[in-house]
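For this depiction, one protein chain was excluded, whereas all remaining protein chains were kept in their positions.
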Amino acid sequence: MTINPDAPARRLQQSYEIMLDSLLDEVIQLDDNGYVLTWNRGAERLKGWTAEEAIGQHVSAFYTDEDVRGGLAERELRNAGEAGRYETEGWRIRKDGSRFWASIVITAMRDPNGELLGFVKMSRDQTERRAADELIRRQRDEILELSTPVIQVWDRVLALPIIGTLDSNRAGRLTEGLLAKIADLEAEFVILDISGVPTIDTQVAQHLLKTVHAARLMGATSILSGVRPETAQAMVHLGIELGTLRSRNTLRDALQLALQMISASSNGVVRHAEALTP
Amino acid sequence: MSAVIEVAIPTVVDIATEADLLRVRTALRQHAVAAGFGIVDQTKLVTAGSELARNVLRYANRAAANLRVEAVQSAGRTGLRAVFTDQGPGIADLDAALGDGFSTGGTLGLGLPGARRLVDEFDINSAPGAGTRVAITKWKR
Partner (left out) sequence: MNEASVPILRIGGNVLISLQSDLDDTAVVAIESAIMREVSRSRTTGTLIDVSGLAMVDSFIARVIARMAAMTRLLGAETVIVGIQPAVAITLVEMGVSMADLHTALNAEQGMAMLQRLLDGRPARAGEAASPAMR
């Protein structure tokens, strides 16, 4: 749309308003205290308030109760005032009280002397995109779960190859899955393979030890496998104590140990070899 | 055709006798199920509640005490809050009580540190002569 610079100011203003209204997004103007000065059709579509209803209201009317209590609107305007432009995302409220996830840009408007005149606020409804993002994240988690299934490698012996980082949420889910399988298959040994875990720090070790402890309460003995010499070194440096938890370099060695323990304890022959030393 | 009777899950449970411990656990379990908590989170909430309810019975010296359960919401999350209030003698040294290994009743501590580890938020207000209020919150994952 071309604008003739010689056109009268009134026509220019009209063109500007038509353009604003044609935008799908909300574009509104606030005074320097955050009160609504202008309201375009996108804003009405997004938030439900008409221009007559919205003009004169404070912008915090569109924020959630918790955010109003926390003074979020004032903070965002202050940030925009200081930086000139402020981008953020968050929950906002429509006229009917429903929530939506908004993507927002606030731009500070100043006169030639640098005096703050007010703000221009642009908002876009990102609820669907956010829901899609969450769905993707959940699916990714599930795929990660599928890629670390609990495998039965022998009668009464399970293996859980852990691949990727281990935060408390993931550790919790893995433990739940493992314990369910222990109950299902009446397993007595669990091999936790950590060769796929990039770093073993104190927190990861704690998660592992919790899993081991919970498995023991259900009668299953755990063996750690995939412990490389560097990993073992790092763990010693961090002061991570494994106690009586046995560990082996490979899953195969761990399975061999499990089978040895099964046979040693079932045929009555006293064998101290593997019993007490890690 | 028999009438359908809707039994409301109690949101306030008086804690005065041992029999009330079962009512506390049942109420917490029912609320957790209704709130859509998984079995592990249900169990953690019920266990934490059981610890706190036993404390009330053991230390509140028969003073008025109850559990109040409410649904809570914040920043798009939903959850449950269980508030244990009693008009008992209060805890003199909160810091010690919240540390592991503390004990005055000849038992292994008040169970507060353990209960705290099972929930997302743990708020305690207590002072000698002012009673005790413990609020635990668990968010739905």
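Letters A and B name the chains as they come in the text, with residue numbers starting at 1 for each one.
One rule holds for everything that comes next: contacts are C-beta pairs under 8 Å (C-beta built on N, C-alpha and C of every residue); 3 or more make two chains touch, one makes a residue touch a chain.
Because the structure is predicted, anything quoted here is derived from the model rather than measured.
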Candidates B:A16, B:V40, B:V83 or B:A96 - the one touching the absent chain: B:V40
Contacting the left-out chain in the complete assembly, out of A:K47, A:R92, A:K121 or A:R246: A:R246
Omitted-chain contact residue, chosen from A:Q29, A:T64 or A:T175: A:T175
Per the touch definition above, residue among A:E17, A:D65, A:E134 or A:E186 touching the missing chain: A:E186
Subunit B, residues in touch with the chain not shown (by the definition above): 18-19, 21-22, 25, 29, 39-40, 42-44, 46-47, 50-51, 54, 100, 107-109, 111, 113-115, 117-118
Positions on subunit A where the hidden chain makes contact: 172, 175-176, 179-180, 182-183, 186, 188, 209-210, 212-222, 241-246, 261, 264-266, 268, 270-272, 275
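The definition used in the following text is that only the chains that are shown with their structure count from here on.
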Geometric centre distance via CA averages, subunit B-subunit A, whole Å: 29
Subunit B residues touching subunit A - in the complex, by the definition given at the top: 40, 74-76, 141
Parts of subunit A lying in touch with subunit B, wherever the complex brings them together: 64, 66, 91, 99, 169, 172, 176
